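Please read through the structure below; I'll follow up with questions.
Showing just some of the chains, left in place.
In order of appearance the chains are A, B and C, and numbering begins at 1 in each one.
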Amino acid sequence: MSQVERIGVSLEEELLSKFDKLIAKQGYQSRSEAIRDLVRQQLSDMQVGDPKAKAVAAVTLVYDHHSTKLMEKITSLQHSHLLQTISAMHIHLGEHDCLEIIVLRGRVGEIKKTAENIISIKGVKLGRINFVTMEQHND
Amino acid sequence: MSQVERIGVSLEEELLSKFDKLIAKQGYQSRSEAIRDLVRQQLSDMQVGDPKAKAVAAVTLVYDHHSTKLMEKITSLQHSHLLQTISAMHIHLGEHDCLEIIVLRGRVGEIKKTAENIISIKGVKLGRINFVTMEQHND
Amino acid sequence: MSQVERIGVSLEEELLSKFDKLIAKQGYQSRSEAIRDLVRQQLSDMQVGDPKAKAVAAVTLVYDHHSTKLMEKITSLQHSHLLQTISAMHIHLGEHDCLEIIVLRGRVGEIKKTAENIISIKGVKLGRINFVTMEQHND
């Protein structure tokens, strides 16, 4: 497990007092924990801009399961040889609509392309890509 | 099932030609399908701004499963009487880290508050809320 | 001027080393400066969710200046008695298109409503709201 280091950060009193109020409201127990989350979020956001970075992503879809052959198409697209589908979750939202969350591992650029291909299928009503970029888990 | 209506839309030739190129690249079979997706996305984005709108959301977490009692805390937070946890998916990312995706149903404001409380727990390394607002499924 | 306080933050070695690489690439001279910027950004993002928070925002528009009476409409919308237009900048982008950046001061909710009204005018081709929420300047 990774060693923990302690660094010093200087902040204006006023900025610190606002930050303390915000993180208390969000439920943080310590400033360190809140700042670690900001740092991780920032690293993750920056990596997503690099098409070659390795990532895990959750692709969220809402679709009409009555659409002909939609499920086969979605499944076949996940079988790109450049991507690995780790897992998928399927939820019935109503009479027609399903929510499907597919967790993919691969390069950012490849994940984006595959997700766009899935989202553009007729019958897919809503689609989002949610990156969880953490390269250390992908090598 | 909902009736389909046909409307006319005027666009500058140049704008249309760029849009056609983009949606071909994304894999859309028709302009109607691409425009329907833009319309749904816009409706979903706007609803998320309203704390009282009913929504389904996927909360994505990365956390260290060795952290003491983290899983119990996450589970207990999902048992808010104002929210319904529809489903949860758990994936091992590596030796220490887990990816958990929790699908919640409830008011936008309540989902945000619960998700913030989960994300702020020590040991949760990354957290995102991904709304899939579709009020018709939540009444 | 606000007093400066110094706090200690604990981070895993691996996370810190990635953060150091990122901020060196971005041009930061110190970790404190980079973390202060993350904290300010987070505070600003959270305030934008509160319609009653006081804010300064830059509204960026691209529009065709040949559209009839567009400029009068944009100007009249800025004269809401609930908002103060601090300044506006106008740039010619080409034969037809202008870029206009309007800096408004007021409540977040009121700024959003006014900006939406401007963006929805026929002839306005692109519009974005960019919040610079800093309540201390607005009381």
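Keep in mind that, in the parts below, contacts are C-beta pairs under 8 Å (C-beta built on N, C-alpha and C of every residue); 3 or more make two chains touch, one makes a residue touch a chain.
Model, not experiment: these values are computed from the prediction.
The full homomeric assembly consists of 4 copies of the same chain, 3 of which are present in the displayed coordinates.
The rule we apply is simple: only the chains that are shown with their structure count from here on.
Relative to subunit B, the chain whose mean Cα position lies farthest away is C.
Averaged C-alpha coordinates give centres for subunit A and subunit C that are 25 Å from one another. The set of subunit B residues that touch two or more partner chains is empty. Residues 1, 23, 26-30, 33-34, 36-37, 40-41, 44, 56, 58, 60, 62, 86-87, 89, 91, 93-94, 96-97, 99, 101, 103, 116-117, 119-122, 124-128, 130, 132, 134, 136-137 of subunit B are the ones that touch subunit A when the two sit in their complex. Contact residues of subunit A toward subunit C in the complex are 2-16, 18-19, 22, 31-32, 35-36, 38-40, 42-43, 46, 136.
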